[in-house]
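Sharing a structure below in structure tokens format, with a few things to ask.
Here the complex is missing a single protein chain, while all its other protein chains stay put.
Our next item is chain A:
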Amino acid sequence: LYRRTQKMFCVGEESWVDSRTVYIGHKEPPPGAEAYIPQRYPDNRIVSSKYTFWNFIPKNLFEQFRRIANFYFLVIFLVQLIIDTPTSPVTSGLPLFFVITVTAIKQGYEDWLRHKADCSINECPVDVVQQGKVVRTQSHKLRVGDVVMVREDETFPCDLILLSSSRHDGTCYVTTTSLDGESSHKTYYAVPDTMAFTTEQEVDSLHATIECEQPQPDLYKFVGRINIYKDKEEPVARPLGAENLLLRGATLKNTQHIYAVAIYTGMETKMALNYQSKSQKRSAVEKSMNAFLIVYLCILISKAVINTVLKYAWQWSPDRDEPWYNHRTEHERQRHVVCLFIHRFLAFMVLFNYIIPVSMYVTVEMQKFLGSYFITWDEDMFDEELGEGAQVNTSDLNEELGQVEYVFTDKTGTLTENNMEFIECCVDGNVYIPHAICVRMLSRTTFFLDECSFIKDFTSVCGRPTSFYISSSPDEVALVEGMKKLGYTYLRLRDNHMEILNKDDEIERFELLHVLNFDSVRRRMSVIVRSSSGECLLFCKGADSSIFPRVVSGKVEQVKARVEQNAVEGLRTLCVAYKSLTEADYQEACFHLTEAKLALQDREQRLAQAYDIIERDWLQEKAADTIESLHKAGMKVWVLTGDKMETAAATCYASKLFRRTLYLWVCYSANTRPHNHIYTLLHLVLHRCSLSVDCLDFGLIIDGATLSAVLKPNPESAGHGNYREIFLEICRNCSAVLCCRMAPLQKAQIVKLIKASKEHPITLAIGDGANDVSMIQEAHVGVMGKEGRQAARNSDYAIPKFKHLKKILLVHGHYYYIRIAELVQYFFYKNVCFIFPQFLYQFFCGFSQQPLYDTAYLTLYNISFTSLPILLYSLVEQHVSVETLKREPSLYRDIAKNSLLRWPVFLYWTCLGVFDAVIFFFGAYFLFDNTTFTSNGQMFGNWTFGTLVFTVLVFTVTLKLALDTHHWTWINHFVIWGSLLFYVIFSLLWGGIIWYNFCLLQMYYVFMQMLSSGPAWLSIILLITVSLLPDVIKKVLCRAISPLLTVPMACRTI
């Protein structure tokens, strides 16, 4: 072995890349055993914060300017600084500064929270064994190779390999709630050679190295090897697996203390690695927002080009270009002609740059961030039993909740309660029901006993061996409870022996030899036990489809019939089979298992008997009602389950997913069918679908095997066209689809398939288990269901119960969508209104880039005069009441397919903006046209002109929002009237009504002079009325045309 290790070390550097050697206790291995190569690992400091005190400003600025809009304004600002532009750099610098500051404060605050969290974690005390003594130190000082002592209810400070535990059997119990959300207690095992250590001294005397893979984020995978050196002997190598690895973030339970060695620390722990990998989802609204921005950018550029060209045309005669009263500076004259052109173009760009709403992004962000609190605050989505309300993990997708077209739901635990009840069991075709135990049963104890013991074995593996039983899997709980009713009580697990109290109050002991945990690929779980009589038994539990093919004897047909019958009734079934192993068989299996724990697949067992256990799975309350609402709301609900077809179909009927009138197509069990068979089937279905699409609802049931056949590109079927397309076509025509027997990855595939289809529908996936995570991550919006568990962390939204889906989609989703849509459109509208008069003014000032408005107005328009009303509107608007939305799910259809952010709507808003701008400008123009409008005959100048336009603008834009507001709370009143008042007060102050120093400004007394004139008031009123008139007329007409509740929506979509 020495030679082997030598050789391994010499193999080359590449093998080093994916494994690491950890020296326990930092002790060198015995001389000559192997080369001692100290490696450098990061310390155990967790850094979830992004910034430090020093790099916050540069790094945050860099991050922020990576966003295209911010960068755009930075460029504009720099252009203003460099060249002589019509507006001062302040006008774009200040809003940019404001936006950057607000974002930086928000991010800084979040980072500060993270710092605080990091700090408390990094400084929490840890007990380290050093020189045979326990030394208390701080968590962040921990190094790889340190031996750590962890006490009960303490959290593991880093990823550890369990060396020994205070329990005799070398096990410990751990809850990983904060890691994957599973609240169950899991059992971990110490290395067999070290599990006897009980004191620090013993642990300290250990001489060993651990070779393991480099850190990787998968929580459930770990491969390693421990080499233990005993005095002058060959080192003993033991395999290490995930069951030896205690993960950072998990908590020790029901174990006094453990000794363990640190192998991954700090940012290399699996928990830290997991936090970093989260992909970002972008909402459809954001996409349309960006599209609109590009349109506006084009408008901006074309405006600048038009004006530049016209400027040159206009300046053709030198009298216009440089009349005697207005000469250019020497500097300007000497400029090169190309340079001058660019200069002028850029000046126009700067003048019109406000058409791109600078504060839109920050407002949208605030709206999303603050708005998401309404979901968390919602009392209706609070579940008393679980003590949990809804959670929002990604506020970016709020509005996407109003856009969902496809809902993919898991069945177990999501649609149904995950509370199992043991109904009956069927052994060799005989049915046993717990509450009707007859004497007859006793005569047949042998099998039954075995079965019970199996269950006990099984449960003991996963369960927590205390007087009450907690398990991660609810069906195990049901089994143990059911067996108890049959007279077999599971007592405890002691020293790898399970103790079971049988009917005669005798304790039977089974030695637990091996556990092969459940995984979704094999869909079964096996244990090997040795009974007190010395017989080795292998039990296998799993879904019928994975058990039956392996059963070689017994009354398979009878059991199968029973299973199917029960499945049709909507019960969940579980099959158990066993085989007694000869000693030789066992040894061989043992050998395979210990040598190659990962290569489990080659273990092909033939099982002797089949049992069937049936449990009832209750439908969650109001699940049917919710599904019905979702249907009415135009969403397509797909059930993706790993369950049997019959059970799943029964659930679907019960939950009203399939109505009785539904015409069902079943594509099932295609393992044996040739591909072209599926193809013809699909074609047939498609044909029928298209023929009678109006008169009948279609439902489709498809199983995992068929699905993979459909989705797999098959060379033989190349001539038959693409299955995918046909399948998609069918699915689009079906109102309900049930996919059963799905592997987790297949669920994600389905979601991906639908997402990638032509219309790019918005998908939502809801599920509660780890097997739904991939689906949730794939979908646009992931919602986690009841038993939140691992799915919680990966979902974007977490709700306690399936029924809450109704509120979160139909009410919150609807509101958020309406709000954000209005927000986006309004932002573009108000900036068109703002900038278009300035564009028109260029035609009257010789294309000289003279700004129409004062600098302060240009600066503050977006950040203070018109910012708050729309933000608050987008937080509290309710165009229809909550009750109506709940009552009329069909309202959801009104906003489907991003209907409020489509091009026609966008065009309407833009046209309205242009119309209003024209009204503002020409209204003021004709009022000013060569006359006075004061009663003392004095004349007004260009600033009064701009102020008049601006006043009308601010009032119109704010009142337009007031017209759109359907839900006037005091907040709306406050911000709308408040911001108008603020504008007036600001203008008065800026006009120098109090501070004499403002007399140097061009706006000195301009606003007051304007207000002192009667016609100015009259024209302001008139222009506001005219500007608002078309929108009011449109609203009234829409309402008159369709006097339904849905009118506001119908009108928005024109």
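One rule holds in what follows: a contact is a pair of C-beta atoms (placed from the backbone, for glycine too) under 8 Å apart; a residue touches a chain by one contact, two chains touch by 3 or more; residues count from 1.
Please note the rule applied: contacts and distances are computed from a predicted model.
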Choices "Glyoxylate reductase/hydroxypyruvate reductase", "Glucosidase II", "Cell cycle control protein" or "Thioredoxin, mitochondrial" - which one is the UniProt name of the chain not shown: "Cell cycle control protein"
From A:393, A:531, A:757 or A:890, residue that would touch the chain that is not displayed: A:393
Residue in contact with the excluded chain [from A:235, A:249, A:266 or A:913]: A:249
Residues from chain A at the interface with the omitted partner, ascending: 48-50, 63, 66-67, 86, 107, 110-111, 113-114, 116-118, 120-121, 124, 153, 155, 175, 177-178, 183, 249, 251, 271, 275, 278, 280-281, 319-320, 323-331, 365, 369, 373-374, 376-379, 382, 387-389, 393-396, 793, 815, 844-846, 848-851, 876, 878, 881-882, 923, 925-942, 944-946, 963, 966-972, 992, 996, 999-1002, 1004-1005, 1009, 1013-1015, 1018-1019, 1022, 1025-1026, 1029, 1032-1033, 1035-1036, 1039-1040
